[in-house]
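Note that one protein chain is taken out, while the other chains of the complex remain in position.
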Amino acid sequence: MGLTASEIVERVRAALPDDIIVATEDDVAEADETKKKAPETIDPFVLAKPESLRKVCEWLCYEPDLRFDLLHCISNIDYPDRNVIQVIYHLDSIRHKHTFTVKVDLDRADPKVESMVPLWPAADWHERESFDLMGVIHTGHPNLKRILCADDWVGHPLRKDYEFPEEYHGIPCGPYVTEYANIPPEHEVWLKEFEAEDAAKRGGPSS
Amino acid sequence: MLTGLLLAAGSAGRGLIDLDLTSLPLVGEMLAEHPTIAWPLLMLAIGCGVVIGYITVFSLLAVYAERKISAFMQSRLGPMEVGPYGLLQTAADGLKLLAKEDIIPRDADKLLYIIGPIFVFTGVWLSFVVLPYGPDLIVADLNVGLLFLAAVASIEVVGVLMAGWASNNKWALFGTMRMITQLVSYEIPIGLSFVAVVAISGSLSMQEITLDQQGWFWNWYLFRNPFLFVGFFLYFIASLAETKRAPFDLPEAESELVAGFHTEYTGMRFSLFFLAEYAAMYVVSATAAVLFLGGWCTGFAFIDSWMMESAGFQRVLANVVGLTSITIKAWFLVAVMMWLRWTLPRIRLDQVMYVCLKVLLPFSFGVLVFSTLWELVTDGTLFGDWWPLFQFLISIGGFGLLMMNFMAKERPYDIEADFRPLRHSEVHAAPDAGARG
Amino acid sequence: MIEAGADIRTEEFLLNMGPQHPATHGVLRLVVRTDGELVLDCECHIGYLHRCFEKCAEGNPYTSVIPYTDRMDYLAAMCNNQSFSLAVEKLAKIEVTDRARWMRMATVELQRIASHLMAVGTYGLDVGAITAFLHCFRERERILDLFEEMSGQRLNYSYIVPGGVLYDWPDDMPKKIENFCDQMEVRIREYNDLLSGNGIFIKRTADIGVLPADVAIAWGCTGPVLRGSGIKRDLRKDRPYEFYDQVEFDVPVGRGLHGTLGDCWDRYWVRVQEMSESIKIIRQSISKYSTSTGKYLTTPANKQLRPPKGEAVYHTTENPRGELGYYVVSDGEPIPYRVKARAPSFCNVAVLPEISRGTMVADLVAILGSLDIVLGEIDR
Partner (left out) sequence: MGYFGDIYDVSKSILTGMGVTLKYFVNPKTITTVQYKRPERRGEGELHEVPHLPDMHKGIHYLETEECIMCWQCANICPVDCIVIEGTRDGEVEGAYQGNRANLTRFTIDYSLCIYCNLCCEACPETSTCIHMGKEFDFTSYDQGSLVKNLLTDEKFTKEDLRFTTNAQSKIEELAEEKKRKAAEAQAARKAAAAAKKAAAAKKAASTPDTPAKKD
């Protein structure tokens, strides 16, 4: 087995102190007192500055001890209350058998980050998906267009404030709104009432 | 058997069965007034009807057989719903095809699109003219019968080209091009096999080739000499390609080209292609039977001599026996075609050409040259009357030795041997992925 | 007649393969630029089966997301259930008993066999061998029978849930699985006779679609596709989850038996070998299961899970098609804040244009089949 994530975090901090914002749980609390909602995770990670993401990733990719040669996944999360779109790069090393996570916080209004395609060709489709569903613009991507949705789709569906369109080219496509959704809001209360009644009935008034 | 009787009725013109057609009301008048025109026309009509009926019934049965054969090979039951054991399934499918809407794509070349399937069907249909079914059961015993067969078989190419090009569909075009490449190339090994047989029989007439193989079954051309024995297999493989059966079914490779050149066809027109394919299977199998397996000869000297000598009602019976004999042989070969289809993967276009030009062609030439040489050297009488039997034993013995060789060696993939764990150094030549950047 | 010196004018051909095409294993659309039969370039268009898995998961409780994961890789639904359950268990810190873990391992490996049977069978179908396909289906059907007895369903099981498995096994289940394993070993030999060793099959697949190891890694290929290129990487060995560190099995890799390392035949052969390895794991799991104790499910199925706020987990497992990862983010509510699925086929199919250039149309089908994609998880 390779290095643990905490060890990698230490190395990144030592090597590139200016390019990362926060790295661990404690750092989150320290560095960003105002943004209380910043996620803590079970696995340690590195939160890179958007402008130096490429540098961090290149370092992770080429550093002989680390050699993150496999880009496993690019995820993204929308945090409207923090006005942040977070892009998460899950890295993996086939040679050293360790994994690592690099995160980057982008401005929600103008989410732009450098493309990782020159580093890992695997980023191609992941970044297209990220653009399609979350609207992150990966600058320098050779073919940044929608991948899952249709080319003329409006909006980025995975954003939390996305509103589903009523129709697409005349095809009704909104959420399946029918009679099937008419569960009365008080149904939980009714169940509790019933259970209380039932218990009273079974256990008798004494219980 | 039903079809056999129909065919027997069809050859009434040869004076076998004395039907008094002149007594029929309308036909009789016409026959009396214009005997030179009406008689051939009547014969033509009857012949066409009989051949079409034969093709249809054969196709129905062959499709059913193919379905059942494939099902049993795949641990399935096959069609079971329509009729007892699903016997009527293909009839139901045929009815469905006929009842289907006939669609002509808007951008298709309409004329070519319509006549394409007719050409394909006609080519196969004409082949039936020269196929002998019994001592007297042959529509036309042409003295260039084999040449005629090779010629009409290539009409199919034109029909397919029309159909595929006129469909205005890229998949159809792909299928057409594959089909034409294949058909045109494979006519060469087929022709060479024909020539090898003709060199020995000395005649192009199908009936004469058959008669030359009378007597015991070691008189068949299959066992005539060891080279013709190989020639039979070459012809059979080439005929698979000629009828676009697996493993040469790439003109209509359903996993690659959807349905090849007949992608756009529906209903009746599609069923013409369908009938033509199955009829072509029968034609090449029957041709193989005539050329190598003694045609309508039974392989038993006493029956064959009786068939030739009989007269009157016995003659009719002899024809039925001959018909049964060739039908059994042809059906056996058709069954082997189906067996191959349900076993083998499909080969690629360049491999099809490789098999034709680099394997079948040199081998066919070899067969032609060496079987002729063999005939010249042995002169057919090296050991007197027993020579055919010796040649039979040589062929069978060689084949047996090859089979034993096949069986003796270890299996191609021994799963145990392939499972020895690899050493770490063998595996971990992990290349530099990042170096690409 | 063509004059001397004049070129024959040929045209390039733009061919739309799919979305409705028998060889694209679903609704994948390939725009292929061909020169006759030669593929010059191809481009994948996906998304025809997009069902907003990630958006749906944001609106459903954790337990209700499980049926959605079934429908991602519908040929390996158990593995998807397991992967998501492991992620949620890590997130919500749920303990799973040993017995449930052994049950999960046996079912997941059975599912792996079923999935590889499908892959092997449809690969035969792609190159035109129909009988092998139905023979593989016959064995797959037996696995589905076993699954039906466990979970009541044959395709989308929703059987593995956070906290264990949904139902206990019937008493005779270990015996039945053992019986199946005995039969399966014989069958694999038969598939090799029928398909793997067939000369035509080898001619069609060997030296076709060669995927060098560095290209495979760079494009993020995983699973049998990566192992077919000769790289010994298997998360079950490298980063063991469940009890994979307690069972013995080999990781088969491609060795270029009939051609270049990393060709279609190698990828196919890795799958065939993996079936035998899975049988080994199943046998060991079954014997361990019989001696282990504990409940099969630690959290009631109808209990709402509420993982702590702000937790995020990326959990990867070895799916039959590659490495499946679920990134689950919680904000303390009973429904996940964000679920991201890293689908193995999504990454594997991305390499298709890279390796299909210069092949023939028939090879394109063979290469696509050897990647063994499932559109359900590519489009999600």
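Which chain is which? They are A, B and C, in the order written, and residues in each are numbered from 1.
We adopt the following convention: a residue touches a chain if its C-beta (ideal position, glycine included) is under 8 Å from a C-beta of that chain, and two chains touch if they have at least 3 such contacts.
This structure is a prediction, so every number in the text was calculated from the model and none was measured.
Of the listed positions C:D41, C:D98 or C:E149, the one in contact with the omitted chain in the full complex is C:E149. Where subunit B meets the missing chain, the touching residues are 69, 71-77, 80, 339-340, 342-344, 358-359, 403, 406, 409, 411-412. Although one chain is not displayed, subunit C still touches it through residues 60-61, 63-68, 131, 138, 141, 145, 148-153, 156, 158, 166-167, 170, 190, 193-195, 197-200, 202-203, 301-302.
Basically, only the chains that are shown with their structure count from here on.
Chain pair with the highest count of contacting C-beta pairs: B-C.
In terms of their C-alpha centroids, the spacing between subunit A and subunit C amounts to 24 Å.
Each chain gets a centre from the mean of its Cα atoms; for subunit B and subunit C, those two points are 43 Å apart.
Residue positions 430, 432-433, 436 of subunit B are each in touch with at least two other chains. Each of residues 69-70, 94, 120-121 in subunit A touches at least two other chains. Of all residues in subunit C, those touching subunit B in their complex are 13, 15-16, 21-23, 36-37, 124-131, 134-135, 138, 188-189, 192-198, 200-201, 203-204, 212-214, 217-218, 230-232, 250, 252-253, 255, 257, 269, 273, 276, 360-363, 365.
For subunit C in complex with subunit A, the touching residues are 46-47, 50, 52, 54-55, 90-91, 217-220, 222, 231, 233, 238-239, 310-314, 316, 323, 325, 327, 329, 337-338, 340, 342, 346-347, 350, 354, 379-380.
Against subunit C, the residues of subunit A that register as touching in their complex are 1, 37-43, 69-73, 75-78, 88, 90, 94, 97, 99, 101, 120-122, 124-126, 133, 146-150, 157-158.
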